[in-house]
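Selected chains from the complex are presented in situ; the others are not included.
Read from first to last, the chains carry the letters A and B; within each, the first residue is number 1.
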Amino acid sequence: MAVPKDCPAPDVVRSAYAQLAVTDLAASRWFWVDMLGFHVQCETKDALHLRGTDELTHHSLVLRQNDVAALDHISYRVRTPEDVERAARYFDALGCPVRRVPAGKGTNGVGDAVRVVDPLGFPVEFFYEIERAERLIQRYDLHRGAQIARLDHFNICTPDIPAAYEHYRGLGFGCSETIEGDEHELYAAWMFRKQTVHDVAFTGGAGPQLHHVGVATHESHQVLRTADIFGALHAEHHIERGPGRHGVSNAFYVYLRDPDGHRVEIYTSDYYTGDPDHETYRWNVHDDRRRDFWGNAVIESWYKEASPVLDLDGVPQPISATILDESAVKVGADGLG
Amino acid sequence: MAVPKDCPAPDVVRSAYAQLAVTDLAASRWFWVDMLGFHVQCETKDALHLRGTDELTHHSLVLRQNDVAALDHISYRVRTPEDVERAARYFDALGCPVRRVPAGKGTNGVGDAVRVVDPLGFPVEFFYEIERAERLIQRYDLHRGAQIARLDHFNICTPDIPAAYEHYRGLGFGCSETIEGDEHELYAAWMFRKQTVHDVAFTGGAGPQLHHVGVATHESHQVLRTADIFGALHAEHHIERGPGRHGVSNAFYVYLRDPDGHRVEIYTSDYYTGDPDHETYRWNVHDDRRRDFWGNAVIESWYKEASPVLDLDGVPQPISATILDESAVKVGADGLG
């Protein structure tokens, strides 16, 4: 998985959208639109294109009706039209499956794109062009439910965290935070292109699988309200973990599972990472605050369950067991790394 | 206006509801229901009965279609059925117009009531019985707009503040706060039966007029959201004053005007006043923090404009000028009284 010579990586701007295959679009619509407050930008017979209130492009989440629930692909926006082709050549040089998807043939609203199965086994799209969307930032009258502002990041389960780290370093990502063992073995990493804590993060676990999609709200009371409206409808089983404060990233979070079991994190408050020499902050795996700053235990399903991912032909990718299992680490004899 | 002998005052529990005459019920519905988030408990051809999300009785606000905009009456709940008749005798002894309104003849949802024109010239109702309403406290899915929790108080303009103070003392109200001049002349007073800062307050001004209805939300972000949704719809002219923090009562507030000009205060955060020896807190009229704790100037319309009030036959009451004019007092050479 060495970085290819003479073949520059595409200049990634940010995590742009996730496309999820769901088995009951009406149930998914209830969850993501009615409850979480995503705005429906475009609706077709078999798909919903959704965005948060602060997003100025066509969508940050696509829900596609399918027989099985899975991740179709995650997608990154790149800086120039040329970076799309650069992505194709880069992954081709890495020996990965690569498919060019011209505008109109792929996801609604997106221009020419390239889709690959990356060296970690994940379906990933790169594009530059995407339709503009009307500004809703100040349409407070339309903000409802969890009042989701924007997609923030993808969190992926992958058995070999150092390999994932190296792959994304090759793509030019910075690393804001890690969880490490006493010998600095890497349990998890948070990596970014935009000036936040992350665009992508790796959770050690059986993979390739999608751990969750992270979406941002502006303030903590919106996270609390999210949990409250699920409780109000006796739908509290959708709440898997939290609300709580992450040690890593300092985010105030709640994790929900959608009707297909896809996990979403509602998230607020991280910090600026845009300085050129931004340093990685390293958590020791024994510090019980790393996953919950208040020391609350992580529920088992959060470590053990995730969404399968599809290859470029829609076939589920095979899954390998993790190498290092953070969920088995004993905490308490802790201390910052 | 002496308290009548051998004629005990009714035992008032709390401010219960206001009935407003409005000239365009559809426009009022937009304002109070769609924007402020009042729950429609009952709707008839010419009236809306509304309540906040925490209220367990039929309504706390009635909007009645009428040719002219005015206050029909404010209404207090009393402790026992006997207190209704006690109110009738009490105001009769005071020489006030008194009318008994049997259940079914007055406002929907309310049992036997007595309506009076009190010595200050205000139309006031007393009742004990009122229909129960379904608990919505935890129906967070139905909370919208300003997420109004409950009616908190009435604020009335009356030319003679000491007379108003004495009248409500006679009715057993405590006094939580006042605004006073250097010689302790009374500019304004906040009086209560329930264990909050007030059920009724007096603003020196031409009267009898209704200054505003005060309604409570749970947290300050809901007050901010109220202002934001009006801005979002370019309906910011409904926002008259604030958001801001009152010195008096410590409430975080915003004042809005409804389509007829009726004023409402959205209000959060006051304090417990239920101890038997609760002391009055006295503000000096020269302390610029009394009306806005942050020293922001009070907009002129807030002192000068108010809603007319009707007598028991629906005729607008004549209005007298105020005796002491707080709006003309110079602030700055201040100090707590």
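Following the convention adopted for this analysis, a residue touches a chain if its C-beta (ideal position, glycine included) is under 8 Å from a C-beta of that chain, and two chains touch if they have at least 3 such contacts.
Remember, predicted model here, so these are calculated numbers, not experimental data.
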| item | value |
| --- | --- |
| Oligomeric state of the whole complex, in copies, if 2 are shown | 4 |
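Please note the rule applied: only the chains that are shown with their structure count from here on.
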| item | value |
| --- | --- |
| For subunit A paired with subunit B, centre-to-centre distance based on mean C-alpha positions, whole Å | 50 |
| Partner subunit B, residues of subunit A touching it in the complex | 138-142, 144, 219, 221, 225, 228-229, 231-233 |
